[in-house]
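Sharing a structure below in structure tokens format, with a few things to ask.
Chains shown are a subset, placed as in the full complex.
Chain IDs A, B and C follow the sequence of writing; residue 1 opens each chain.
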Amino acid sequence: MTLRNDIEITPELVANHGLKPDEYQKILDLIGREPTFTELGIFSAMWNEHCSYKSSKKWLRTLPTSGPRVIQGPGENAGVVDIGDGQAIVFKMESHNHPSFIEPYQGAATGVGGILRDVFTMGARPVAVMNALRFGEPENEKTKHLVSGVVAGVGGYGNSFGVPTVGGEVQFDRRYNGNILVNAFAAGLADTDKIFYSKAEGVGLPVVYLGAKTGRDGVGGATMASAEFGDDIEEKRPTVQVGDPFTEKRLLEACLELMATGAVIAIQDMGAAGLTCSAVEMGAKGDLGIELDLDKVPVREERMTAYEMMLSESQERMLMVLHPEKEAEARAVFEKWELDFATVGKTTDDLRFRVLFQGEEVANLPIKELGDEAPEYDRPWIEPAKPEPLGEVPQMDVADAVLGLLNSANHSSRRWVYEQYDTLIQGNSLQTPGGDAGVIRIDGHPTKALAFSSDVNPRYCEADPLEGGKQAVAECWRNIISTGAEPLAATDNLNFGNPERPEIMGQIVMAIKGIGEACRALDFPIVSGNVSLYNETNGRGILPTPTIAGVGLIEDRTKTARNAFAAEGQPILLVGAPAVWGSHMGQSAYLRDIFGRHEGAAPAVDLEHEKKTGHFVLSLIRQGVATAVHDLSDGGLALGLAEMAIRGGIGATVNQLNEIDPIPTFFGEDQGRYLVTVNLDPQGEEMLALWKRAGELGLFAPWIGSTGGNTLKLGDARAISIEQLRDAYEGWFPGFMGSTIS
Amino acid sequence: MKSAVVVFPGLNRERDMVTALEKIGGTPPAVVWHKDTDLPDVDLIVIPGGFSYGDYLRAGAIAARSPMMDIIRDRAEKGVKVLGVCNGFQILTEAGLLPGVLMRNASLKFVCREVKLKIANADTAFTGRYSDGQVIRCPVAHHDGNYFAETDTLKSIEDNGQVVFRYAEGSNPNGSLNDIAGITNAKGNVLGMMPHPENLIEPEHGGEDGRALFAGLLN
Amino acid sequence: MKARVIVTLKNGVLDPQGKAIEGSLASLGFAGVDSVRQGKVFDVELSTADAVSAKKELESICEKLLANTVIENYAVEIIG
């Protein structure tokens, strides 16, 4: 039986493929004829937002992507950064937002699976993962179910695959009610001379399919990821993919074994729009054509059409170009791991992408143009409106406010989440979730370690995307510094609404500008990333959420810091503080999470100040002077102190400034500040030298109080016992989730 | 003292285990692939943690029925020591080398955290370097660690001193009967335990409480 | 009143568990098995004695909790 490839191409069918009339015209002009049904599918996959970055490309180009340590920037499966001693860290972050909303467990699980594949495709063994999650408000009837499913899915995949989760984020906001965000990050280690790329080389070489069989999973998935949700969301359901971490683990081991044989010329994982994207990318990058014979593709369902095979998003699959003389050796490796191995095509010299199926040529397209000629838009944008100016800041008892924040959805402990993740596997975890950044030692290296953090404050981004973009980078950088690591490079995951609306496009443009400025100023290049647009339901977009995940290097892991008070009687310094310690209340956690107010400007980020402060803190850690370090972010000084006290099990007494409103002092969210405890005598010579050095840099590092006892006393407020702080902090999440089952 | 680590597809803590055996015993263990038809002559066989065969069907079930387990059963009968940690414990129960079963955690959630373990029997080939009643720190990381055995079985393993580790007061992470965290067979040469002593053997792990188990076995 | 609910994967949805079982059966020497798909069964006891309302209640329970209707089908059978 021949399966139909001659379905009539109607304007409606074109529209259902997410292609606009002018885009379709472009296809007609490019190939000089009407496309076949399979070809239409291929174009829709290649030209949708998800694969082509057609709305964001123009702006992504402005990001700094190179640096002395960058081996590979954006454009490959993951970024590659030199960490010395012949080793590199390979990492990327990617979203799986829409699938996770539809089926939280499988959506999140396959998100983790996809990002792990991106990393080991390049020859790196995954050593750390993070997950940045954003859910609707806790009161929303779907939220609990989504939290429970997503967290179980993230854990279910990563735990079984065998990689430690070292950090992440969880936030709640009603603006994610209809569009949750699941951003997964993975990092792996490789030798710098054994990195594998997707660029095919050599004509007439076998194109080999590896891994799991192809089913109808997610057919139309990449198109779905770029479509706005409407009320017809139910209809999109059958495209859910199911993950199989057991197969992925075997695929990892088989790929690394295969790479070691020298058989691999080029490799590309099959992610969104599977076979189509991977084959086109390998050919186009290598200036080669590709011919695929779909009759050779291992399938697990009957009567699959060419269209379905080309668009299937079945997981745990790879495409490779191999040295023909090593094919037998390669096959043996895959047989050992009981994975499918099939030669499904060859490289050609005609720059065509040809697909054969049941004796028929179902597609014949110019391979370079499929990628290079994808539409690119300079979408109109306007500067986003400024938020309402800050009204009068309400007063509240400082102790009550601290306890309220600690017991709130957005500032309570995430233990309920991260205890479902294996944080210890591989035996290299030095700092597990709960710290400012996750830290793992480099296996086999006597002194080195790596730090990871993921950050963004979407409320700041909405109030001011430029400052918000800068702040996301700065906070990530700061979190890495706080452990004693030198920040090396970052990856971004830009989650926004519909870019066809100028105010959303304005958020995208300004956020990228802010990210670029901050990355430039902080020598923190972006080496990989992902864009997720159309996160809207019925015309209402999510909060602009450009997640930044960064990696830092610790040369000597005996010189690190944690965000837990380490000893009694140590002076606490507020490094990088303004004269009044804290002042900025616009968009603060205090206003938002206690009073439900979202007004005022986002805090401004002074990048020069960030850099100086960060390097100063790093020097204190490296000199062994700093005994605990915590960057300040939302919730300000009060929340920072409370977290250090809870984590260390040691209290503190902190002063307040005379004649100054304690609310901004304790809850202001001024940027570029760190809490540092030191093992110095506050009256001694060394402390004076420290302050002198700070002064020379133009930094203020006031001694604001000392650790000790089992209460936290903030200025004139009543002392709160650590037990009470801890109960508030640890209580919210389990209380909210109860005994839900997913 | 020679040891071997047996690897089934889907296991993922074998490197942690190999590292622990090598760091504490001084020599690296033999690493044996499940399809290998012979197992070197060793004094200790270790089945590490992970998700053999994805833990599909039941945790440890598919690995337990492999030919490699027949070889291990045979060695165990000859008195060779066998240690199963986490998935290894599940495999040993599924294979019938240890009594009882490990069911889904009572919370139905994967749990990774540090717990306190009480040494319930220090007079075994595995726990000689600990003392009876001693409480040690140890991490757990599992989805199916909820120990269950029928009343008679439970009574007999309790009476025989086969319960070796218990979750100390208030720290049972999974609902196990009698807070059971680790047991031996009647002969005492096969030990299965859910916690991961191999992840707490160096100062950089934040503690070394797991070390004595390996030190006792390997020296 | 007793009832049995059976939840199975929809056609075409990948079943890694079933696949692993197939592999294991093959290596255990059971040659005659072509495919295995794994699902769940729930044996439920209800306080009502009315089969019609019991069935309705169980269907609503399936939708809400027992089945993931994105990828699973369910069937309710009243046993008596």
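Here, a residue touches a chain if its C-beta (ideal position, glycine included) is under 8 Å from a C-beta of that chain, and two chains touch if they have at least 3 such contacts.
All of these numbers come straight from a predicted model, not from anything done at the bench.
Overall, this complex is built from protein chains in the amounts A x1, B x1, C x2.
Following the convention adopted for this analysis, only the chains that are shown with their structure count from here on.
Between chain B and chain C, the centres computed from C-alpha atoms are 33 Å apart.
Distance between chain A and chain B, defined via averaged C-alpha coordinates, is recorded as 36 Å. Residues of chain B found to touch two or more other chains are 53-54, 56. Across the assembly, chain A contributes 244, 246-247, 338, 741 as residues in contact with two or more other chains. Here chain A touches chain B in the complex through residues 152, 155-156, 159-162, 244-247, 249-250, 337-338, 418-427, 430, 441, 557, 739, 741, going by the rule given at the top. Interface residues of chain B facing chain A in the complex, by the touch rule stated above, are 9-10, 12-13, 15-16, 19-20, 50-51, 53-56, 107-113, 139, 141, 143, 196, 198-199, 204-205. Here chain C touches chain A in the complex through residues 10, 12-16, 19-20, 23, 65, 68, 70-71, going by the rule given at the top.
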